[in-house]
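Here it is: the structure, laid out below.
With one protein chain removed, the remaining protein chains of the complex are shown where they sit.
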Amino acid sequence: MKEVKLFLGPQHPGMHGNYSVHMYVDGDIINKARPMPGMLHRGFEKLMERRYWMGNLALIPRICVVEPDPNEMVYAMGIEKLGKIEVPERAHWIRMIVLELARLANHLMSIGGIGAPVGLYTASYWSTADRDLLLDIFEKITGARVYHMYIVPGGVRKDLPEGIEEEILKTIAYIESRLPEYYDLVMKSPIFHDRTVDNILLPEEVVWELGVTGIGMRSAVNKEYDIRKVKPYARYDQVEFNLPYAPYSDAFTRVRFKYIEAEQSISIIRQAIEKMPKEGSVRAKISTGNALRWKVPAGMVYSCIESSRGEYGYLIVSDGSEMPYRIAVRGASYPQGLLGVEKYLPGHRIDDASLWMDTMGVCAPEIDR
Amino acid sequence: MFNIVEDTQKTREDTRKTWEKIADYFRANSIWMKWYCTGCGAMEMPPTMTSRFDMEQLGMGPMATPRQADVLLITGYLSAKTLRRVIYSYEQMQDPKYVIGFGSCTLNGGIYFDSYATMTRLDHYIPVDLYIAGCMPRPEAIMNAFDTLIAMIKKGEAKGWKHYQDNYEWYNANQIHSLKEVRVKDEFHE
Amino acid sequence: MSFDLLILMMFAGAFLAYLISKSNSEAGGISTVVISLISLVLLLLGKSQVGNEFAILYMTFKVTTIGWYFSAVMILVYSMTSFFNSYWMKQMLYPNAYNFLYLFSLAGTVGLFFAADLVTLFIFWEMVVWSSTFIVPLGKSRRAAVVYYTISSIGSMATLYAIMLLHAKSGTFIISEAFAWLATDPTMATIVFFIFILAGLTKIGIFPFHIWLPLAHGSAPHTFSPVLSGGLVKMGAFIAYMSVGVLPAYQAFSGSLKIMGMPIQIYLLMVLGAISIVLGTLMAIKQDDAKKLIAYSSVANGGYILIGILMMDQLSCAGSLMHLFNHAIASAAAFLTIAVVAHRTGTTKISELGGMIHRMPVTFTVYLISIISLAGIPPMGGFVSKWLIIQGLADKGLLFMALAAFFGSIGSFLYVFRPLAAVFLGQLAPKNYELEGATLMMKIPMVILSALIIFFGVFPRYILEVIGEIQSSIGITPIQLEGNAIQAINGLLNSYHVFVIFGFGFLISLAIFMLLQKSRKVGLMDTFTSAEFIHTPELYHYSHDFYAPFERLYKNHPSVENFLVNIANKFDELGQMVNALFFSHKPSITVFWITVVTAIIYLGGARI
Amino acid sequence: MNLMNLIYAFGLLLFAFVLQTSITGINRKVIARLQRRRGPRWFQQFIDIFKALSKSSTSHGWIFDFGVVMALGGIMATAMFIPIGPLQALPGLDNIFIIAYVLAVGMLGMAMSASGSGNPWASIGVSRALTNMLAYDIPFMVVIFGLIFAYDTSSLSGFAAIQQEGGILGWNIIRFPLGGLVAMISLQGMLGKKPFDSFIAPAEIASGPMVEYGGRHLGMLFLLHEFQTFVEVSLIVHIFFGGGATVLEYVVKYALIYTFMNIVSNILPRFKIDQAVTFFYKVPLALAMIQSLLIIVTGLGVA
Partner (left out) sequence: MNSMNSIVDDLKGKFDIINVVFPDDMQMAVDVDKNDVHTVLSYLKTIGYKQLSLMSGVDWIKENEFEVVFIVFNWDNGIHILLRTRLDRENPVFRTITGIYPGAQYYERDIHEFFGIEFEGNPMSYKDLFLELWDEMPPMRKDFDPLAYSQDKFPERKYESQFIPEVGVIK
């Protein structure tokens, strides 16, 4: 037979998450690839219709375990738009800090995670341990390491604890000092160059064809296309940050952008801690009576934010009852994870398949929902 | 004459038991895991594996394929689609093999108790030696569980794999009931 | 029986086989077995006749050790392969002709090896060339026969020219006298040496004459490929040996420029040998046809043999002569196993096969043993001979040859492993579940050959003693043997001890294996598939483009084939241009050219 | 050679196993420190091997079993040829070429067994492993060729003896620094450590040849790997670092070299297989040719 059919995932060490790609390989070139999602399908959209608006707060972060906070944020934003709820000023800033911390944690994870497909495990060991310091901060702020359920409609669940600002500053300073070390270890390695430079390209027309967003898009179209810039939410319009963009997107560029974005996140957190109102309410009163029985006005709204992988959005439909009528989730990696794999993974080598999945930012749970 | 045969059998049985005990010491102190990242629990595995919690100090390490592994970590909810593959993987592992179920989802369905896609009870389909409660279990809990598993293996209590062999019909009937076919043969997606 | 009768008997046998095949082709196939086996026995028993001289008609012969040695190799390969003949009779267009030519070419080679004068040599050479030329097209392709004949005739013409030249200068046809005369005339010696060895190069398939090997081996009948590769190619080695050893090349070239202590004439040829090793290895790695793959490996091994013979010293020459035997039986065995596979499945394409071990375990084992020898891994014969060649090179410090030798020997792991992994191991395609293995008749020669491979790997002295005699006969120090140990300048090789240690290690390992818990047998499809289920079993075997990343590195290399094809195309174009210019459909153009030519002749005829 | 030799060889084999396995265990600890963690106990590697041997296993046919046995047998036979410092069980058989080629028996057995499992990942891994071998062995062999020409010996103990005459300055790594460098790079390839470990890359081909092994097969593979490492590192110790006048000296050199290789391996990503081939044929092969030509033509560095 000219071809051999190989399975990348669901239980392959090269695949992050429970996701499968069937590859038809000739020699070492992938001729045909078929994504096989659904291993993580839990029927979220259905479950959300069966829970109260407030009850869903426990459910939504679990859609994407890698970066749960954007889920909370889009959900809260959507309800605030439907219910025309004004969020207190301080809550906006706290949300921004939490979101950027989450982005930083996620970038750290993938900065180290790039070590797995290229075999540089030391990077993963270091960065995952450093990321844990951020989780400690989350634990202090929200009481949980991963699923925070912190950003709620109308603000945040509770105010920041005493003295957390200093701790955040200390931790991000430490992480900032570690970033160059990772950069030296990973990005300056000539072997890493050999593997990633001019490899796994993402041309601009592919970006538009698939609908790729986030780092992939910015590195290909040479524009600062970021929801935080294009339609700022929270208080992103009041902090200064510059996102990297480039006209040529190869694996190396996309990994490098993660470093720059991590630095930008650190800078945003610093500015936010400096600029945020030091006190004030953090949660608007949204209902009278039983919060669980709270009804959201009827309507349909699409709310979206920039997650670390791109545009993350919810289409929220309410019929005015105690439960959502329909919520549809736009996972940020849906385009590249399905159609991208089918159309643009072929032509690459099996050596690069894992790297492809990694640098394109394919995240299984948000595709499967 | 008859007695001698019986005696030899008895000594053989004794030797086998002694060997098993020695082997159990090795098995307890070197647990290779196949970390099937089925769900959320997978997120707390990297911290457990890496520098901060460093589970290699317990003699544990990740392995690439189920054939090489001793313990199968089911790190969270299982959709029907994944469950088929988990059973397949479990059957490919070599005896003695252990299973740890992570989080409430494997225990009783957790937050997905009413989902049409996920199963609610893992020990219905494969034998589970240990559950870790919580959503999701923290690295400390995971390390704690590994400690417990080690103790269980040393005492010879982790016999789930034997249970599976002995009660295969029961497990298989449950699998068939929930999944219709365990080993899917059609090409669904192409 | 004296050898003149042997040769005559073999010719008679050829005609007998023809007659038997006329009535029953399969019986004819079996008759080739009988006749070649009888010849083999007679030859082996006649070792004592070395030194005898005899004549048939005007042709003179002399029984030499080297001739006996080569004849033994040749008849061994022929007789072993002949067991397969009867299975292919149905597929042949002319089975009786095949049987006839098969034995005829065998008789021709034996005559060639014993020839005492150059004319006899040439006559028998032509007999072999012609008979094999007619066998090759009985397989798949006629083009292969054309290429084979063209390259062979280059050799033939060169030989003829050298013989005539030599006769004109020295006035004799007797080999020993003519060559001895050459030692006095270095210029003449160089010319004759090059022309004469050209025939050898074409036959061994040394670069740039290697192109016929894969074509002819790949498309000859499956039963003839082992003979071509294991036997007929060795005729070239014989000629090379004649040109370097019998023609005292080192003596004649003692005054010429030296590179690393080697005369430049010899060094140049060694470079060709080195190129052949590298080229053969690289090409073999990328072949998809198992037969072509082994054919290219013959090119590479031909390079080793040539380098060793050219060294003409104690170690390398012995290594080379031994390698010739090892390669002959190993590659014959490998070809035979492929023939079995081809007989059962009808294809030799590696990418169409797989998992044959589950249907033909004996064939697999034979292939395994033969490739261990081909790749030069102990304890098989190939290791001893390659070791000797490399020791010789190390002694002289011939770095570039050694580089090629290392490349060839490690590269050979790659190419011999490919059919092993993709044809015999791996997944058995569903359509082959009910396949049958080799028949008893096929197993006999394969088992004998593998037994020989192992035997001479463990006890190389039995063959090296003969080689020692050959070396003494041309006046170089014979290889030193101490019991089973081979004493080289840089070290000692006791392959019997290596074998014992290996066996000891194997026993320990086996003991560990047996003491532990018994394994559970599982099906081939029950493998790690990343937990996915296999839907298409026929797609679950990795065989095509086995070394794809490596092959890609030299995908766009220059090749002799392309060069020749280009030249042919250019000639074709030239012809077409002439055709278009002078013989156009329009008469006016023809008239024009006639006018021009006439005018030129008229105007300038006197000066031209 | 008699029975005593074999028993002696078996004793050395056991010593080699304990030595290499302990050093592997200690190295796991060293690497753990490099990665800022505590790491396993130093004897973890023993536990791992015995554990694997104690488990049940599955077999994909006789060649799957036979290949493993042949591989381990071949490698153990190779290990018996290796002198440990002054201890040598089989004098006269420590010829480099014999060792290099008997080592290939193990490789072949392993490759055969892996392909015999019928798993395409394994076949891809094997194809990469063989390509890798073609890459690292040529420069190494060229250097060795030069050294053999220089010293007229190809036995390991012979090399060690010659170097020990000159003290530290007599070591070949000092006399032939280019060749030593090439040999160290090749050793990295032989050991299958990063950056030359694409044949077992878990993220690409799910640990390649090892993919189907479990239980005793895997345990024997681990044993094999320990012996193989022992043979390969020993080659370098003997040829370039003067072997060992005493066992202790030998063990120290051995441990240091192995640890050094391991640390290097843990701060590098891995090459793709064709990049590895290109690399070996560009830099180390050129250096090796220069070194050997220097030896053969000028005799530079030869005592």
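Order of writing sets the labels: A, B, C and D. Residues in every chain begin at 1.
The rule is simple: a residue touches a chain if its C-beta (ideal position, glycine included) is under 8 Å from a C-beta of that chain, and two chains touch if they have at least 3 such contacts.
All of these numbers come straight from a predicted model, not from anything done at the bench.
Novice: With touch defined as in the header, list the contact partners of the absent chain among those displayed.
Specialist: Within the full complex, the chain left out of view touches A, B.
Novice: Just to verify: which one of A:61, A:313 or A:361 makes contact with the chain not shown?
Specialist: A:313
Novice: Touching the left-out chain: which of A:2, A:32, A:46 or A:158?
Specialist: Of these options, the touching residue for the absent chain is A:46.
Novice: Among the options B:45, B:117 or B:135, which residue touches the chain absent from this view?
Specialist: Looking across B:45, B:117 or B:135, the contact with the absent chain belongs to B:117.
Novice: Can you name the residues of chain A that touch the chain not displayed here?
Specialist: The list for chain A reads 37-38, 41, 43, 45-47, 49-50, 81-82, 208-211, 213, 223, 225, 230-231, 299-304, 311, 313, 315, 317, 325-326, 328, 330, 334-335, 338-339, 368.
Novice: Applying the definition given at the start, please give the residues of chain B touching the unseen chain.
Specialist: Contact residues on chain B toward the absent chain are 80-81, 84, 107-109, 113-121, 123-124, 127-133, 137, 141, 144-145, 148, 152, 157, 159, 163, 174, 177-181, 184, 188-190.
By definition in this document, only the chains that are shown with their structure count from here on.
Novice: Sort out for me whether C-D or A-C is joined by the greater number of C-beta contact pairs.
Specialist: More C-beta contacts join the chains of C-D.
Novice: Using the mean of all protein Cα atoms as the middle point, what chain has its own Cα mean nearest that point?
Specialist: D
Novice: Return the distance between the CA-based centres of chain C and chain D, expressed in whole Å.
Specialist: Chain C and chain D have C-alpha centres separated by 35 Å.
Novice: Whole-Å distance, chain B centre to chain C centre, using C-alpha means?
Specialist: Chain centres of chain B and chain C, defined by C-alpha means, are spaced 57 Å apart.
Novice: Give me the residue numbers in chain B that touch at least two other chains, ranges are fine.
Specialist: 36, 50-52, 64-67, 85, 89, 92 - these are the residues of chain B that touch more than one other chain.
Novice: Specify, in ascending order, the residues of chain D that touch 2 or more different other chains.
Specialist: Residues 35-37, 54-58, 120-121, 124, 202, 206-207, 211-212, 215, 272-273.
Novice: Chain D touches which residues of chain A in the complex?
Specialist: Touch residues, chain A against chain D: 4, 6, 12-14, 28, 115-122, 125-126, 129, 185-186, 189, 191-192, 194-195, 349-351, 353-354.
Novice: Using the touch definition up top, name the residues of chain B that touch chain C in the complex.
Specialist: Chain B residues touching chain C: 36, 65-67, 84-86, 88-89, 92, 183-187.
Novice: Can you name the residues of chain D that touch chain C in the complex?
Specialist: Against chain C, the touching part of chain D is residues 1, 6, 9-10, 13, 53-63, 65, 68-70, 72-78, 80-81, 90, 92-93, 95, 97-98, 101-102, 104-105, 107-108, 111-112, 115-121, 123-124, 126-128, 130-131, 133-134, 137-138, 141-142, 145-146, 148-149, 152-155, 206, 211-212, 215-217, 219-220, 223, 272-274, 277-278, 289, 292-293, 296.
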